[in-house]
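Yeah, one chain of the complex is gone here, protein chain that is, but the others are all in their spots.
Chain lettering (A and B) follows the sequence in which the chains are written, and residue indices restart at 1 in each chain.
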Amino acid sequence: MSLDVFLLLAAALFSVGLYGVLSQQSVVMLMMGLELMLGGVIVAAAAVWHFLFAGADAQVLVVVAVTVMAVEMAVGFAVVTALFRTREVDMTDMAAELKE
Amino acid sequence: MADAWWSVLALPVMLVVAACVAAGFDALLGASAAYGPAGSVRVWGTRAATPLREARRLLGQPARRTKAADTALVRVGTALLPTAALLAGAVLPLGFTAVSDPGVGIVWFNAMEALAWAAVWLTGWGPNAALSMIGGYRFLALGLAYELPHMFALTTAGLGAGSLRVGEVVAAQEGLWFAVWMPVAFAVYLLSALAMAFWGPFDQPVGADAAQGAAAELSGVDRLVFFGGRWLLLVVAAAFSVPLFLGGGHGPLLPAWAWTVVKTAAVLALLIGVRRALPTLRLDRFMGLAWMVLLPLVLLQALAVSVVVVLR
Partner (left out) sequence: MTDGGVWAGVVSVVLAVLAVICAVQVFRFDSMARATYALLGSLLCVGGEVLLLGLDYLGVVIVLMMTVEMALMGVFMVMFMMNPGGLMPMTMVHNARGAAVISGLVFAGLTAGIFLVPWPVSRTRAPADPTHDLGRALMGPHMLTMMTLGLALFAAIVATVTLATARGRYGPSTPAPPHGPKGPEHPDETEAPERPHEQEAAPERPHVREDSPHAHSREDLTPSHGRQDPAHPRETGSPAHPHGREDPS
């Protein structure tokens, strides 16, 4: 087990998630990309805890990242639901205006 | 902690035997209700062996596939249900030794039975059929209702012992069982055990009104694996209430493993009997009940337990 493997995994997950966020038209797929990015953050924080500094800070970062994942998904789906009800679309391109 | 490697093999065997016995008991109850009390021991034996005959019949049945079904997802879903049950059972102690006793045993149990959510939804979605998809969705709704009270009931037991390790929870019940001084948590845990195996009043995910819901399009080995997994999950959930709330292997005369078996059998008999006693509960009503009644009650129970623990 080496630090490089875990950090490479974190970088790879982050990049794949970034690709999803930038390229996907559908809001739900975009959120899946966000989840992958946060997964990368979690792996990086856990690797730092194990290899570099075994304090509580890295663990708290993992907790925060997991909470952010949950909150992002919940609010994201609520926004998509509201968007879908008013505009009947779920694409980011057509959500250019959210004002009522 | 059982260091012997054979315990990993013994666990599935014991759980499957327990599931067969439980299914036989359920078949006995059902046959007595339908055909009247059994006349002789031979009739008893025949009725109790119904699940085994059914399993043999399913093994020989050809698989029926629906049009454009996602077969991979069906296989993953049906196989995931018994796998989740077996993984969750890895922290079950027989007497005082379990296959493994990790420091976060209670959370491990919770995480492994949450895999059942994915299992039932995938089984419902895979066959590309409306009623089976409805069954899968129903299980997610059921899960949303029971999961939070379940988690808080588990947390309360961990609170009482001051640890998340199942071995320490058992050790903390040497004097007084947790079921005695945290009864609300025990009752909520039993309800959630029924719900997590979608049994009894919570069997809408495989309900008769939806042509057996998530299992509507299953046949042959898939059906056997799915319903076998459901039985395993019920057995594991009932068995986990023993170390958590009923004192594990503690008891006066019998050896520890015998007490575990006796207590598990009692809880299982209760849970199986509940199915005959109560009708199916509609999920929207249960959702309201779970969020408005069970959750505040179990939170108050947790508060009471933490006050006791702090003052102790």
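The definition used in the following text is that a residue touches a chain if its C-beta (ideal position, glycine included) is under 8 Å from a C-beta of that chain, and two chains touch if they have at least 3 such contacts.
As the structure is a computational prediction, the values presented were derived from the model and not from experiment.
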| request: Using the touch rule from the top, list residues of chain A that touch the missing partner. | output: 1-20, 22-29, 31-33, 35-36, 39, 42-43, 46-47, 49-57, 59-60, 62-64, 66-67, 69-71, 73-75, 77-82, 84-91, 93-94, 96-97, 100
| remark: Note that chain B touches the chain not displayed via residues 68, 70, 72-73, 76, 102-104, 107-108, 110-111, 114-115, 117-118, 121-122, 125, 128, 137, 140, 143-144, 147, 164
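Criterion: only the chains that are shown with their structure count from here on.
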| query | Counting in whole Å, what is the centre-to-centre distance of chain A and chain B, each centre being its mean C-alpha position? | reply | 33
